[in-house]
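The excerpt is restricted to a subset of chains, each kept in its original location.
Letters are used for the chains, namely A and B, taken in the order the chains are written, and counting of residues starts over at 1 for each.
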Amino acid sequence: MEQLLWKHIQNVREKSPLVHNITNYVVMNNTANALLAVGASPIMAHAHQEVEEMVNICQALVINIGTLDEYWTVSMIQAAKTANRLNKPWILDPVGAGATSYRDTTLEYLLSFKPTVIRGNASEILALAKLNQEKTKGVDSTAHSNDAVQAAQYLHKKFGSTICISGETDIIVAGKEMRLFNGNALMTKVTGLGCTATAIIGAFIAVTGDIVEAAAAAISLLNIAGEIVAKNVEGPGSLQIHLLDKLYNLTQTEFDQHIKLSA
Amino acid sequence: MEQLLWKHIQNVREKSPLVHNITNYVVMNNTANALLAVGASPIMAHAHQEVEEMVNICQALVINIGTLDEYWTVSMIQAAKTANRLNKPWILDPVGAGATSYRDTTLEYLLSFKPTVIRGNASEILALAKLNQEKTKGVDSTAHSNDAVQAAQYLHKKFGSTICISGETDIIVAGKEMRLFNGNALMTKVTGLGCTATAIIGAFIAVTGDIVEAAAAAISLLNIAGEIVAKNVEGPGSLQIHLLDKLYNLTQTEFDQHIKLSA
């Protein structure tokens, strides 16, 4: 499995897929840089008049609702609809699911276009599942990992999506289940590294048909890079920057030495 | 006083307040990272349909008009109004006050919701005061510190706000007056460190009832971090990054060795 994952990393570096991002203002620069660092080509575009054309020329779509508003929500829906129609892989990052009813309504609509992958933390995945269950059957909102896994299985069955639950351990749920153990706690002190994970997964599903492997390779790449870099930095500012360096120059040897997962 | 200020820094690190930011595009990533580095939890959200809910779940609100437009202005007014109604502490950063009549009109409206704190440079504070005085009594627009202090006293009396005037010396005006002497000139070559000061003050007023102390602790933390870091960097790029590291790892010993103020 580990060697398979490395091949996907090489694959992105060689094929340099075009990835269309409709994402939040906070992370745009970092996710564009992260996509470049792993070898992909990022495009950021959200105008209603061009969203469909952009989805059309890209190999994958990333939708992240972090700083949504009425205009951007329409952009996201147009793009997701187009990706669904064209059978292009797309990933949804449901930032702040459950925090406001506006986010939940928007997410309910986006889910109807069957994202290839959904990536969020446990409470976001739980909130998404809750949206789609009758209220009396609602999963509990206290974010236990096991609850989140159940919620992910539910979402997988209902929408066919591969679900990535981020946390100290990352869990990928799609019929089979995979657990990834890399990373470092300092990564939670850098804004938007979850959004970066989402963007990188976007690059990997652009070139890899096996979605679970694509997600596992992307998440492992980011977490191993973070883990290596975190040992030699004094704080989150340096981590954010050196992480981009390491995404760019990570070698197979480093990857092999660090990768920890159970499938 | 100095030991009191350190306690507020520890307090933010321990309580990790949720801070809602409606701020400008230029600094979103940096202020989110600065809030994380000092121990707070940032939220960026501006959609009209969710602004009230977001103010409701946060402990403080930051409004920064840097890249305002018609949509964002409504978001800011909704949020300020809600914070005022719920008695939640909020801070206003009047970026570019006096530069255009659109900014001035917007600021006049926002002031009516009585910001807990206003932070700006001398010319912005002078412009704000001018807005609210009859024209014949208008303070002079040549930005002398003393004029700015008078303008701040006027704003404090009229709106009850604590006023922070940024400059080589930072001055906090709220009945009593405090002067803070830390910082480094290279900090003016990094975009948005004023906005970062505003955001950090937002985190401190979220957990500290004494607003002058909260502002003093926040400003001193940022300026001491900048002062320490500026000695070992070659330019503004590195300063921006290492400043985040230092906000995260500043120790009480470093704080005690550097703090310079007069109350």
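Note that a residue touches a chain if its C-beta (ideal position, glycine included) is under 8 Å from a C-beta of that chain, and two chains touch if they have at least 3 such contacts.
All of these numbers come straight from a predicted model, not from anything done at the bench.
Here 2 copies are displayed; the structure file describes the full homo-oligomeric complex as 3 copies.
The rule we apply is simple: only the chains that are shown with their structure count from here on.
With centres set at the average Cα position, the gap from chain A to chain B is 33 Å. Of all residues in chain B, those touching chain A in their complex are 25, 28-29, 32-33, 36-37, 42-50, 53-54, 57, 71, 240-249.
Across the interface of their complex, chain B is touched by residues 24-27, 29-30, 66-71, 96, 99-103, 189-192, 233-238, 240-241 of chain A.
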